[in-house]
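The structure under discussion is supplied below as structure tokens; questions concerning it will follow.
Note that one protein chain of the assembly has been removed; the remaining protein chains are unaltered in position.
Order of writing sets the labels: A and B. Residues in every chain begin at 1.
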Amino acid sequence: MSFLSSLADRDRVFDFLVPATSPVDVRHGPILYLEDVTVTFDGFRALDSLNLTIDDGELRCIIGPNGAGKTTMMDIITGKTRPDSGSVWFGSRHNLLAMNEPDIASLGIGRKFQKPTVFEALSVFENLELAMAADKRILPTLTARMSGESRDRIEEVLETIGLIELRHDPAGILSHGQKQWLEIGMLLMQRPRLLLVDEPVAGMTEQEMERTAELLTGLAGKGKQSVVVVEHDMGFVRSIARTVTVLHQGSVLAEGSMDQVASDPKVIEVYLGADPAEEVA
Amino acid sequence: MWLSRPFRERSTQLFLGVLLAALAAVTFLNLALPADNPFHVSTYTVTLLGKYLSYALLAVAVDLVWGYLGILSLGHGAFFALGGYAMGMYLMRQIGDRGTYGDPVLPDFMVFLDWDSLPWYWLGFDMPWFAFLMVILAPGLLALVFGFLAFRSRVTGVYLSIITQAMTFALMLAFFRNEMGFGGNNGLTDFRELLSFDLRSDATRLGLFIATGIALALGYVICRAIVASKLGRVSVATRDAEARTRFLGYRVERFQLFVFVVSAMLAGVAGALYVPQVGIINPSEFSPIFSIEVVLWVALGGRGTLYGAVIGAILVNYAKTVFTGVMPDAWLFALGGLFVLVTVFLPKGIAGLLGYRFRGHRFKGRHSKRRSSAPDTSTSDTSTSGTREATA
Partner (left out) sequence: MRMIRCFVPGLLLCLLIGLVPFAQAQNDDAAGQALLEALAVSSYEAKGEAIESIITSGDERSRRWLDELLDGKLQRHKDTGRFVIVLENRGRNWPVIDALSFEEAGEMSRRDLDRIGINNALRGQLQSALAVLDLYTDDVDDRRDAARELLGSVDAAMVEPLRELIGSEDDAEVRRLLEQGLAIHRLNEGDIEAIAELEGSLNSRVRAALNSATQSDDPLVADAASAALLDIEQKLRINSGLETLYFGLSLGSVLVLAAIGLAITFGVMGVINMAHGELIMLGAYTTWGMQQLLPGQPGLSLVLAIPAGFAVAALAGIAIERGVIQFLKGRPLETLLATFGVSLILQQLVRTVISPLNRTVVSPEWMSGSLMINEGLSLTLNRLFVLGFALVVFACLMLVMRRTRLGLEVRAVTQNRAMARAMGIRATRVDIMTFALGSGVAGLAGVALSQLTNVGPNLGQNYIIDSFMVVVFGGVGNLWGTLVAGLSLGVINQVLEPWVGAVLAKIVVLVFIILFIQKRPRGLFPQKGRAAEG
């Protein structure tokens, strides 16, 4: 548990906790700003004039039943899906709707997928190497050589995610939980300003969940990185959440602290008296 | 230097060793032994082997995009043929006034069609440097335009395969037309000399064989260097999880385009070496069936290994030579059966049988290196690119 002990040591700031210098302008408060975003798939409204604001350095949990639009929201922010209407701003300077995925990623938005997506044919080490913040144009990539410094950073992250022993094994052989950690590790290598984390603890043991919780709170705690977590596991949400947003049918149903949200009658109705048909959708 | 990286790999050393030894052996057996010696390799066989080697280079090019980038191109025959046509045009111009009609400038088929001057796109092909440049540029340009359009709009998977097939099919139809000015049905043939070496002489044929072998070695090293670089790892990442690679900040379409164009250029070189040895280039090289056959060579040898492509190309073509000589009707049955058997029972090809698991040997290599005292050679020095990474 070297990671836990190092967390206790507050004098030292991890490399990966220092965000990359990003041109994002957060002087006016929010780092992410979604306004009136609507997406329809074949008549089905996945997002229905969604409004959401994430402050700089905030750790936000987003919950909601299946089909509430959580994953679609992440697709919109990372440029995978284009909304029918609405606007999405990163800081006050960058209109995310005008950019593609790689641009958005290099701007400092990292994403962990719901289903852990790592490069299975590559080794754990190489997965992290690819994620590392670097010049990602073609020729620099072709001629890239790994510096000792980079190697140290990768080793550091390997240590953090507990995969140091497996670093030369192909990522395909990792267990589900280990893949989750590897993906979190890749996020750390990117050193983003904003982390979008989709179901980070699915398939993890209690102990692993604890470590994840501490890592995520540690990331956002310094007020330097903002983290958005989408999660189903209420226990986990309760353990890390400061502010919780409840999505339902593509728009915000409630927002506030975990206790506030949990006692909201509308939320209770959605979670307890949910129409079974919606669960399937 | 990134190009030197492959030479430190065991597999590349082995491949180059075997290839160069084979080249030397064939040369020796052809030159030093008298014709009646049972071990003598006839010039006919040398040319045949040269043809196999040019096919092998084409297969390596296909494996680069299919094995490492996940793009199944069913149109690589088009790049091969374009390279071949560029070379063919040069060879046509070298015929000069020795053609049937004796026209000093116009090739025979143009005289036959009553053309009175050379079309503009034939200009310059009398100069070898220009022609050899076009061998690389023509397929490269086609790949650049086609790939730019396709990758930009994220056409991948079977869609891409189908439209690459449509591309080569359209080109085949076009080259069949006499009006295109490439000899129509008959293509370009009756070549005489290359760089003023007589194409019919034994020495030239042996020289072409050796040149093809060296081109294959170089092409292999280039592909290997790309694959072993970080760019190669980005390619593999793209192959396995394209969206994920985008979210890491890589402009996937540019990487795809780069590798695709390099591969097309290699295919063009292969075509250019093929033409003087076979003595003809015609539109059938554009036919979709040829391109898909190339994919079979790679699949049989084992995709994603590069050397597997070489093995597959040589094996299948050797089998073809034998079969079409002994029982020509059975060849298509054999070829068709091979397609089915390889995909169903041998998805990793011969390379997989040899025990090299998918990229497995690479991991083994890493482990052994780790056990030795020094850290990974590629990390010990802090090059400029390394520092850039660190400060980025």
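The rule is simple: a contact is a pair of C-beta atoms (placed from the backbone, for glycine too) under 8 Å apart; a residue touches a chain by one contact, two chains touch by 3 or more.
Bear in mind that the values here come from a model prediction, so they are computed numbers and not experimental data.
Touch with the chain that is not drawn comes from one residue among B:F169, B:F197 or B:F323, which is B:F169.
Of the listed positions A:K80, A:R167, A:K224 or A:R238, the one in contact with the omitted chain in the full complex is A:K80. The hidden chain makes contact, of the residues B:I292, B:L306 or B:I350, with B:I292. Only one of B:L149, B:L218 or B:L353 touches the chain withheld from this view, namely B:L149.
Remark: the omitted chain is touched by one listed residue; of B:G17, B:G102, B:P119 or B:G336 this is B:G336.
For chain B, the residues touching the absent chain in the complete assembly are 72, 146, 149-150, 152-155, 157-159, 161-163, 165-167, 169-170, 173-174, 176-177, 243, 288, 292, 295-296, 299, 329, 332-333, 335-340, 342-344, 347.
Everything that follows uses one rule, which is that only the chains that are shown with their structure count from here on.
Averaged C-alpha coordinates give centres for chain A and chain B that are 43 Å from one another. The touching residues of chain B, counted against chain A in their complex, run 2, 226, 229-231, 233-234, 236-237, 239-241, 243-252, 254-255, 258, 358-359, 363, 366-367, 370, 375-376, 378-383, 385-390, 392. By the touch criterion given at the top, residues 20, 78, 80, 100-102, 105-106, 110-111, 113, 117-123, 126, 129-138, 140-151, 168-170, 186, 190 of chain A touch chain B in their complex.
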